[in-house]
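This view holds just a subset of the chains, kept in their places.
Per-chain numbering from 1; labels A, B, C and D assigned in written order.
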Amino acid sequence: MWSFFHKLGSPPWLYRIAGTILRWLLPVTIVALCVGVTWGLLYTAPDFRQGNSYRIIYIHVPAAAVALAGYYVMAIAGAVSLIWKMKMADVAMKSCAPIGAALTFIALVTGSIWGKPTWGTWWVWDARITSMLILLFLYLGVVALYEAYDNKEAAGKACAVLTLVGMVNIPIIYKSVDWWYSLHQPASIKMTGDTTIDPSMLYPLLLMIASFYALFTCCLLMNMRAEILEREARTGWVKKLALGYRS
Amino acid sequence: MPQGPGDSLLAVYDLCLERGGRELFRDLAFEVSPGQLLQVDGPNGAGKTSLLRILAGLSRYGFSGRVERRTPLLYLGHHPAVKALLTPRENLAWHVAGEAAYNDGQIEEALARVGLYGYEDVPSHALSAGQHRRVNLARLYLSHCPLWLLDEPFTAIDKGGVAELETLLVEHVGRGGAVVLTSHQVLRVACRVQVLSLTEGLLA
Amino acid sequence: MSAVAQAPGPARFCLVLLRRQLTLAVRRPIEIGNPLLFFAMVVALFPLGLGPAPDQLAGFAPGILWIIALLSNLLTSDTVFRSDFEDGSLEQLLLAPQPLFLSVLAYIGAHWLLTGLLLALVSPVFALMLNLSAPAVGVLVASLLLGTAVLSLVGGIGAALTVGLKRGGMLISLLILPFYMPVLIFGSAAVRNAVLGIPATPYLAIIAAMLCLAIALAPLAIAAGLRISVDA
Amino acid sequence: MYFDSLSAALSMDGHGPYVWSAYAICLVVVALILLAPRRRRRNILRRLSAEQKRQQHGQIPGNEGK
């Protein structure tokens, strides 16, 4: 158990194992994404109320779900880095932020594109949508703070503090946004619709959700590998690695 | 674990520092004992300020090695920590370093000793460059910390001021204190000055 | 050689810091008047920008007043630690043999006294300018008193994390605005309830709870942030 | 296949532009987050290997590390 933790803390080991995982996970992810997209776009029947526009669900929901989960991954990594002073947790946390921001962005953009045919407007100030917007700000805040520091070790620590503060705040933010919305008007627009989802739509959706999780993992590992290299640029093992690299 | 003599005020083991891709020093190990006056010497960019900040505990990342601080210390850095809007008197009375509560008499005496008699109640931004730094140096006359870390304390100070400061350093060392300082000037003091040379510096 | 003078107790040191910060502010009376003037002028901007329909304005007054209070807090948060960082006082504060938790509270306390408290005290004037009803004014003051304290504490975290950056610029607003939002929501909701004659105490209680949480946790984050900033 | 023809698939009863643009944006963003770390890693390795070459030719009087 402890030896596993020690290994996790060792950059060369992590770098290598991430490479091994990526070697099979990345192709699988890409194939799954392609299959899911084709299935959703071309091989399912349209929704009886929303018509073909509902096909956006196959990217919208996975992106939103993974973006939400991503923040927790980031916060946990931040906590580990602050409490156990594990440098690799720092790296993981930093690597989460841009991916989370990108996925949140996808969820927002696809959502608002979807909104135009269904609600007739690009944007509404609904509780869930607003909290998604806030999530985007939270992610961008971490990215921006990290980039603003020159000393990357200090940057990691600063971001860890910020993420932890965010962790305390996220429930408050979500709760408050929910209350804010219920204050003003009844939910005239229901994103969920009470329609029980048809299995022919559910399976491609599940596949897409799974592949977005895999996508997140892949990107995370790739980002971590790059980050490890940059931080360890002066150590022997990276130099050896670079020596074998044809430019 | 290496064991230093119990009475040293500061001990440094295996200190290595790399900044901006250059190794500034490696495997630095020394102790500072009571009665010692240590001048850190070296050309611009040698790493004197970086070393002092590590000794003071302000830098905590980016170096390897261990520093043991066994006593309260007083650190004066490149920035004077003098608030332009406050008068010299207020600057000392309300100093954020919070070592002790000084009474008015003590403060006036310290200011007089750094040559600011008559300037106690002038806002600090209306002082000249040297006077501004002197406000900071007045802390040395008030402090009871055994260990002083001074980063170029003579900057902008005139000849008379430098001589007086040197006397003060000797007094402090004589009382059983210790001083680590950086300076590009040669110290003219009546006691032994140990020199720690950081030779890596500018390439010129 | 033993220390002759005793270091002042933490409470006393806190008071010294508070006094120092307040004196610094009072040295330039303009600094104290500024948030108020900012408040006044932005209140004046709204009718100019939105068009002068008085009945509508009253409906929006709670939100508008709260948004302005929030912005004026946001704008001043950045400066809490900046000048101390630049002239080296912050380093000395970190080296001081005093609990950083309390020192930090003193800084934030001074900031709140100079922005939040003052703003809350003068807000009735502006509320009347926007046709807010009298009972709502009381709730407005109470919600501002509690809410701006939370804002100052949260803003302090952003300030601590960005003070060491060569050009923090508006980064701080990006970092802390999301955390400001709950305060805005509950604060304006409290006032709006009061306008509608519904009891506002639940909302005030929530803000008070947030304040307790913030007092307990924010100084920790601020202290950690300052240590990082001075190092970088 | 649900659609009869390519044009039907493209138009999707008028919803085509929405659906396809959403997917296109998604594709671009996913491609970006997949390619960016890859490019970054390559750049680092390339820079390091170039640095080492220069050092071997004795152009930079740098330190040799551990």
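Assume a contact is a pair of C-beta atoms (placed from the backbone, for glycine too) under 8 Å apart; a residue touches a chain by one contact, two chains touch by 3 or more.
Because the structure is a prediction, the values reported are computed rather than measured.
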{"item": "Assembly formula [one copy per chain kind displayed, counts for the whole file]", "value": "A x1, B x2, C x2, D x1"}
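In this text, only the chains that are shown with their structure count from here on.
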{"item": "Selected interface, A-C versus A-B, where C-beta contact pairs are more numerous", "value": "A-C"}
{"item": "Distance from subunit C to subunit B - Cα centre to Cα centre, in angstrom", "value": "36"}
{"item": "Intercentroid distance (Cα basis), subunit D paired with subunit A, Å", "value": "17"}
{"item": "Multi-chain contact residues (two or more partners), subunit A", "value": "151, 154, 157, 234"}
{"item": "Overlap residues in subunit D, where contacts from two or more other chains coincide", "value": "none"}
{"item": "In the complex with subunit C, residue positions of subunit A that touch it", "value": "82, 134, 137-138, 140-141, 144-145, 148-151, 154-155, 157-158, 161-162, 164-166, 168-169, 172-173, 175-177, 179-180, 183"}
{"item": "In the complex with subunit B, residue positions of subunit A that touch it", "value": "151, 153-154, 157, 234"}
{"item": "Subunit D - residues contacting subunit A, complex", "value": "1-3, 9, 12-13, 15-16, 18-19, 21-23, 25-26, 29-30, 32-34, 36-38, 40-41, 44-46, 48-52, 65-66"}
